[in-house]
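The following block contains the structure, expressed as structure tokens.
Shown here: the complex without one of its protein chains, the others still in place.
Letters A and B name the chains as they come in the text, with residue numbers starting at 1 for each one.
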Amino acid sequence: MTQQTHRPSQFGGGSAEPLLSVRDLRVTFQRHGEEAFHAVDGVSFDVRPGQTVGLVGESGCGKSVTSLAIMGLLPDRGNHVEGTAVFDGEDLLTLSRSAMRDRRGSDIAMIFQDPLSSLNPVVTIGRQVTEVMERHQGLSRKEATPKAADLLERVGIPDPKARLANYPHQLSGGMRQRALIAMALACNPRLLIADEPTTALDVTIQAQILALLKELVVDTGTALVMITHDLGVVAGLCDEVNVLYGGKVVERGGRHGLFKNPRHPYTVGLLNSIPRLDAVRGEKLSPVPGSVADNLPWTSACAFAPRCSNAIAPCTQETPQWDGDEVVGFRCFNPMGGPR
Amino acid sequence: MCVVVVVLSMLVFGWLRSLPGGPVSAMLGERQTPERRAALEAALGLDQPLPVQYAKFMERAVHGNFGVSTKVLPGEDALDVFLSRLPATIELSFLAMLLAIALGIPLGYIAARRQGSYVDTGAVIFSLVGVAVPVFFTAFLLKYSFAVEWNLLPVSGRQSTGVDATRVTGMFVLDGILTREWDASWDALKHLILPSVALATIPFAVIFRITRASVLDVLDEDYVRTAEAKGLTSRVIRGRHVLRNAMLPVTTTIGLQVGGLLAGAVLTESVFSFRGVGDALATAFREKDYPVLQVLILAAAVIYVLVNLLVDIAYAVIDPRIRTR
Partner (left out) sequence: MDKIDQTDEPTRRTSYGQRRKDRIDALAAASIDEEPGISLIRSAWKRLRRNPIFLVGLAITVAFVVLAAIAPWIAPWDVTASPLLDKVRPQTNPVPGPEPGHLLGGDDRGRDLFSRLLVGSRQTLVVGVFATLFGLLGGLTLGTIAGALGGWVDSLVMRIVDVLLSVPSLLLAFTVASLAREPSQWTLIIAIAIVQVPIFARLLRGAMLAQRSSDHVLAARSLGVRPWAIVFRHMLPNAMGPVIVQATLSLAVAIIDAAALSFLGLGNPDQRQPEWGQMLGLAQRYISEAPHLAFYPAGCIIVVALGFTLMGESLREALDPKSRR
């Protein structure tokens, strides 16, 4: 692992100082009378300005909860958040409600999965864009309207002036997601969190939205946290990839390193379950067997062990420790492949 | 909607035919003699086939000819009785609905925002009790405590005796404002307070519960999370994103309650001897004044159609998904 020290530069446009630094984030859900559930179990990662970081994993791995915890959008009751998420020198997790409100939408913005349900059906697209600028930039509605039209144009919505007066149901799925992106970009955020932004869209539209996100990130230098279950999305977009399983990061690496030489069996499984055009015909896809329901507790085992083809004795007896640093590493007793 | 009016009119027609003594007795009331009876039967064409009879019945209804009141105001035209009492009930229902909305919606919102808290549980139990308390007992209780026991408000009627007021619309409070007879207006308002509070309890309980359920649904929606993610102030999130969406089902409920108000008015008005449609109907029901009842049922159908229309318009105003189709 000696080669790894020079990797950061390769990850693209980042200075050394992280913009967002998440350390040992834990989110515990506890419903009345039920057992506590650790949705996020000690997640750490850094995001540098201009960098795109992916959080990858299947549903239930804690990737969305991580993003909601950073944004302070978890429900008021029934959960407990520990750890730190330092953004620009301030720990977001200890900020007051009103201070966090000031950050959201201006410094940190978020894009959600389902563009239809994420847009208010009874308010015009224009109003939903301008309200962000009215709130954070102190603009009047009149001043904000032409800017909103510019934003819609920037995200590739044709005839933006007319669209301002439209309601969400009058737009197509791709247009809605573009509108949602426009709202997120309205105040030039330094960090953008995208939670499965393409999952609810048609395949052709997915590619367009990803291309748009990539272009915007490059143009504005915004850091992007990309949350997805789709390694294909990661391959095209992310500088650094964190693979999550059962609330922990199980592997991290630059996208080239990770795709070329995955170490954790779960990462390998995820890669093998993507259909590839260059695969030999007749070669079988190999999905990861089982489901998250089979997980073992991290405290005394590797949560992935029951589904792992590479499991050995210690996997069901001890917690695997992080093998690596802040840039690359994995969490496994019996990794696949050789050292990168 | 039209279907409803037609079906209702057929029901009224069938109902009249099934009345003890038939429609002739209903129309003649107490001035019934065999000669008059025979004459009217011929005039009404009761010997003709049913569809013809129905057509004639509709024709009379359209012309407002429902016969003569037998008990409420003997000798008066039934439609006139109804119309003369209508302003009082409109005034009463309007105030009651205003109270129910002004209290029900904010309370429903607060209860939903604090779901499971003592405020919420208390309000839910209160609304359940509100449904279980007969409206005429609420009226009785209010009358007893505020009017009889503490002597704060008038016991009954619409205006104190000795108050000389000019009548314009028949809605006493409005009349006082229009003619600048402030004392008369204030006096009429004092008479309105207790009946309208009693009448408001039913729509209040329903509006409260629907608002609460609807706000709870909306709070779970993704777009509320989007609004939070934009860092909007809680005032904007509450008004523009939560309440505007939560109001859709509430609008329908309010429309539905307007019909229920008429039933409540029958009971409330008779407790307070408030001379409105409801009080007239209470007498008509008890004394079987069929011509007046007939007007009531057709009026209910008309109100139904009007309210339906209003709710649809209100819905289109709030919900763009309906407007643009």
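By our rule, a residue touches a chain if its C-beta (ideal position, glycine included) is under 8 Å from a C-beta of that chain, and two chains touch if they have at least 3 such contacts.
Because the structure is a prediction, the values reported are computed rather than measured.
Of the listed residues B:V68, B:V197, B:A282 or B:V295, the one in contact with the hidden chain in the full complex is B:A282. Among A:D159, A:E215 or A:D325, only A:D159 touches the chain left out of the display.
When you scan B:T70, B:T89, B:T211 or B:S270 for touch with the missing chain, the hit is B:S270. Against the chain not shown here, subunit B presents residues 1, 3-4, 7-8, 11, 15, 18-20, 128-129, 131-137, 140-141, 143-144, 148, 210, 248-249, 251-253, 255-256, 259-260, 262-264, 266-267, 270-271, 281-282, 284-286, 288, 293, 296-297, 300, 304, 307-308, 311-312, 315, 319, 321-322, 325.
In this text, only the chains that are shown with their structure count from here on.
Centre-to-centre spacing of subunit A and subunit B amounts to 55 Å, using the average Cα coordinate of each chain. Listing the residues of subunit B that touch subunit A in their complex gives 221-223, 225-233, 236, 240-241, 244-245, 248, 318-321, 324. Within the complex, the subunit A residues that touch subunit B are 71, 73, 100-106, 109-110, 112, 114, 117-124, 127, 131-132, 135-136, 167, 169-170, 180, 183.
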